[in-house]
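One structure below.
Removed: one protein chain of the complex. Kept in place: all other protein chains.
Right, subunit A next:
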Amino acid sequence: MAANMKLILSTSNVMSSGQSVMRRPIYSKSNVELVNGLRANFSLYQHHFSSSNNPSDAYKQWTTQEDNTLFVPVLRPQTLSEPRESYDITVKLFYLPGIPASRRCKHTREAIDLVLKELGVQSVDLLIVSFPGVSFDADDDGEEEMSEDESASADSDDSQGLDAQVKSWKVLEDYHSRGIISQLGLSEFSSDRLDKFLPEVSVRPTVDQINVKDCCVVPKTLIMYAKNNNIELLTHNDCMDILPCGTTRELLGPGDGGAHILASNPDSPDSEPGLKGNIEPQWVIKYTAVVKDRGVVENKGYFAMAQLGESEDGLPSKSKC
């Protein structure tokens, strides 16, 4: 099967599958929750449908294809059990490194739509966006230069510059104006970066997320800057490269614990079962629904989208495998 296909990967509710998500070491790498959550969800379905005679096609029984989009597994929304106003719903959208910024408008729409559908809601309370290449280092005390990575890539890669960030933000502002997102937030922005960013946007971020390892050593400059600009400094425990493409192939490939959807390599021979072609993760979105007055996390999960084969816009991308 020569495929140009979008794969929508979902964990469903990771709170109820702690066994696999919490595998040790729990917080060595924060993408463990995503990767293990996907693996656990896939294998749950796989096991149920393992009776199939043709194992190479087994996945078709627990995925659905809709035009050129394959849902892995099939979407089974778990709507919230109490009225909408009981919840704080936060989503975090990760634009991934190496993906052209021109796709973000579409990606944003896809990602948010999936979350709204999954939770059965019309709006979320807070959306935090994570831009690739933006990483805050508390030791720099707020006086950091553009990271080497970033300044170098600013020329060669449009996805990591301020312009691209502002452009992506405009898309989110639109969701804000339509009432679908109540508040917008950023992740890992230093005070310098905020200072460049704020004048460019009309809906100001109300949140800036800092890695939990730095929660006790946030530089004064950033604390003051955030305070003066009514930005709340929140903690997160996500890593930068939340879904590397190698991991994606492992998850979907024929190996041990894989979903047996993809072939072992992009250019595996036709004789090998599984879909062929490059796989490239495009975005990840995390959603969390917390019962406000009781502090209970009722639903938390992830969606990720990966492109198999060529993307529609035909633009080349850096990370594929």
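The rule is short, and it goes like this: a contact is a pair of C-beta atoms (placed from the backbone, for glycine too) under 8 Å apart; a residue touches a chain by one contact, two chains touch by 3 or more; residues count from 1.
By definition in this document, contacts and distances are computed from a predicted model.
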Per UniProt, and picking from "Glyoxylate reductase/hydroxypyruvate reductase", "Glutamate--cysteine ligase", "glutathione transferase" or "Signal peptidase complex subunit 1", the hidden chain is "Glutamate--cysteine ligase"
Among listed residues A:L7, A:V72, A:L93 or A:I210, the absent chain is touched only by A:I210
Touching the hidden chain, out of A:Q61, A:S123 or A:S264, is A:Q61
On subunit A, the omitted chain is touched by residues 12-13, 15-19, 22-24, 26-27, 30, 33, 40, 44, 47-48, 60-62, 64-66, 74-79, 81-82, 86, 88, 90, 120, 126, 207, 210, 212, 214-216, 218, 232-237, 288, 290-291, 293-300
